[in-house]
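Quick notes on the structure that follows.
Missing here: one protein chain of the complex. Every other protein chain is in place.
Moving on to subunit A:
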């Protein structure tokens, strides 16, 4: 719908756009510090630590087993995979799937996550919508279809207005996501104000297996290790080495370190 450009009152810029940016930013910073205060320590049990290291060792055996002699590789593979008393066959861990109902610490963690992140966003979004209503705030630089109108133009009852013109609530949400990079600049990586990252984590956390599922991990490792063969990397090392002269460059340091500095 081609139409003449709307000219907005510059007061809007001064009293709406900038305040919303500042509000979003400071709320984010406050969220970061609140999340630090409310953080609970995650206590790992000895067994969990030990199991994770065993899995790492088995993975390393699969990847780098070719650097040790064949006999040693077979010895370790036997230790892990032997039918009767190999480690992966023998060890069964008690698996308690930590659903939010049974595991109280998970429940409180979820609660805290919700309180610090989702609740402020809803509250402040609503307040901004109520305060800064009745006018358009800004124009998004790309054309939008009419479907977006009721969502982005809350409180503005103009049928003919281009859907690109949005209200202050949408400007607020734009800010929430846009200020992410500002947060990492000021608060450092891994900060508690980074909401989209947290939402991503929540989604992926539900999809990925909980760490208590070590039995499955053991089974997967057992299968992978069964399939690995030993290809000794040192078969022809002497021939490789002697194919050219040794390079002694830099063997002697011409500069003697004279003291500390």
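Assume a residue touches a chain if its C-beta (ideal position, glycine included) is under 8 Å from a C-beta of that chain, and two chains touch if they have at least 3 such contacts; residues count from 1.
By our rule, contacts and distances are computed from a predicted model.
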Looking at what's absent rather than what's present, what does UniProt name the missing chain, "Glucosidase 2 subunit beta", "Band 4.1-like protein 2 isoform X10", "ER membrane protein complex subunit 2" or "serine C-palmitoyltransferase"? "ER membrane protein complex subunit 2"
Looking at the full complex, which residue from A:7, A:227 or A:246 touches the chain that isn't shown here? A:246
Absent-chain interface as seen on subunit A, which is shown: 44-46, 49-50, 53-54, 56-57, 60-61, 64-65, 67-69, 72, 234, 237-238, 240-242, 245-248, 250-254, 256, 259-261
